[in-house]
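Only a single protein chain was left out; the remaining protein chains are all shown in position.
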Amino acid sequence: MPDPVLQIRNVSKSFGSIAANVDVTFDVGRGEILGLIGPNGAGKSSLFNSIAGADTPDRGEILLDGRRISGLGAVACTRLGIGRTFQVVRSFDSMTVLENVMVGAFARTSRTRQAMARALEVLAFCGLGGRADMPAHALTPPEKRRLEVARALATEPHVLLLDEMLTGLTPTEAQAGMQLVRDVRARGVTIVMVEHVMEVLLPLIDRAVVLHLGRKLTEGSPAEVVRNPEVIRAYLGDRYAT
Amino acid sequence: MSTAIVVQVALGGLLMGLVYALVAAGLSLIFGLMDVVNFAHGELLMLAMYATFVIHENSGLDPLLQLPLVAALLFGIGVAIYRGLIARALGVRFNTGMVQIFVTFGLSIFLVGAAQLAFGADFRSISNGLLANRTVAMGAIVLPLSQVAAGLVCLIAFAALALISRTEFGRALEATREDRDAVALIGIDRDRVFSIGWGIGAATVGIAGVMLASFYYISPTVGGNFALIAYVTVALGGFGSLLGALVAGILVGLVEAMTALFIDPSLKQIGIFAIYVLVLMIRPRGLFGRL
Partner (left out) sequence: MTVRPNAITMRRRRELIGGAVLLVLLALLPLPIANAYLRGLIVLTLLYAGLSQGWNILGGYCGQISLGHALYFGIGAYASAILFTRYGIPPPLGMFASAALGALAALLVGWPCFRLSGHYYAIATLVMGMMVLLLAQNWGFVNAAMGITIPFRKQSWVDLEFRIAVLPFHYLMLAYAAIAWAIAWVVEGSRWGFSWRAVKDDVAAAESLAVRVFPSKMAAAAISGAITAVGGALYAQYVGFIDPDSGLGLSLSVLIALPAVVGGVGTLWGPIVGAAVLIPVQQLSVAWLGGSGNGVDLMFYGALIMALALARPQGLVSLFGARSRAGGEVADRA
């Protein structure tokens, strides 16, 4: 990897007796869309939480632009340029859509006017411009996903972590979501996406890292990855591995 | 200070601690089950004490023999409170946590007022029960029989609670506690489990109230102090933990007695609070709380 923005180095993490991640190592290139895939229980969310600073790895380290971020906590990771969304949407339901995004914008400014201007800009970018003054809880599920992206973008991340952003959407909604991801990348933001439904991701991502039972199974282009018999076996079950 | 006095005070504290533990157990059970803190818990105790007093005055039935009666009465009150108030409080769409706190606070104010209306603000006591004015002596150590009996009955009630947790209902209780929403899928009626949980929680306090009535004064505001100790006990032991309530209750009783003996009787609760703050710093969820 010529210019890695994010480096995962030998990361291990256990919860009690369950090993969620075992010695995971890979790089994320600047400006790429990386898919982090694997069946349920592969350790994707755990790794995600480690990168976002919500968890601290037991061993190994995570570097952002060459700087160690593992163990610094979610707040510091966000300040240093990691943005994230949540698998189960966590909107601030007592606030309007605009106010939700302003919370993110306040990560970079303490001036309300600036935060508001920034939030309005991000909302328009994410296609939620017309929803700004609605209460967040009144949004439709795909709109809530967009809100999460907008909120994270407002913190001006270098790397955006998207946790199952496309899961549960109709094909049309998923298409719109994928377009949003491409647009975000076009702004120069590197993207790491977790998804357990592989088909959705393949046309979108530049590269994939496959996790299985906490370990990295393989990484490569989408085409390489789907042809890998180990991946097929792990992912789809033995009957597909002919 | 002679050893005998220290031992006697310690034993007295231990016995009182068992009463505290039982009061706390009812609170803890309800909290563990549905994440509701009953701020009218002390007033349930007060109701049980007045019930004992009234029955004793009118029929002469000894407090000790009233145990099943008052426990059943409190069970009914507990179920009624759940059905009438708590189920509604849990059902509101906004601020559930806050509504629950202030609804039970409102209930406690209401019950104090009701007791004042019915019985006046004067202190009452039961002075001629089977247990009254008798003592148990072991060498130089002399304890009032009523307190010894209270401690023993509370211990038995604890054993009964432990047994209940092993029955089928106990397992339904445990399942409901683990996952409130999933239990519906396995055919458990959540509402029924909750109301029985409230019934048992209140009946537990009822038993403590009967025993307390035979040696403690009775007044509309008597519950407040016991409730405060119960909150500390439950927080010390860990919300939802039966064993925690027992251990913490005894600890609270002992610390209270020792503070009164060695420092100053008017500061006896400071000892309890100090222990609480200490545990808070080290184990935020209490001695036996699930982290």
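Letters A and B mark the chains as written, and numbering starts fresh at 1 in each.
The rule we apply is simple: a contact is a pair of C-beta atoms (placed from the backbone, for glycine too) under 8 Å apart; a residue touches a chain by one contact, two chains touch by 3 or more.
The model shown is predicted, which means the values in this text are computed figures rather than measured ones.
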Who does the absent chain touch among those shown?
A, B
Chain not shown: contacting residue from B:R124, B:R190 or B:R285:
B:R285
Out of B:A72, B:A121 or B:A140, which is the one that touches the chain we can't see?
B:A121
Per the touch rule stated above, subunit A touches the missing chain via residues 52, 54, 73-75, 78-79, 83-84, 86, 90-96, 98-99, 102-104, 106-107, 110, 112-118, 120, 132-133, 135, 137, 151-152, 154-155
Which residues does subunit B use to touch the chain missing from this display?
31, 35, 37, 85, 88-89, 92-99, 101-103, 105-117, 121, 220, 224, 228, 231-232, 234-235, 239, 264, 266-267, 269-270, 273, 276-277, 280-281, 284-285
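Methods note: only the chains that are shown with their structure count from here on.
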I'd like the Å distance between the centres of subunit A and subunit B, where a centre is the mean of that chain's Cα atoms.
49
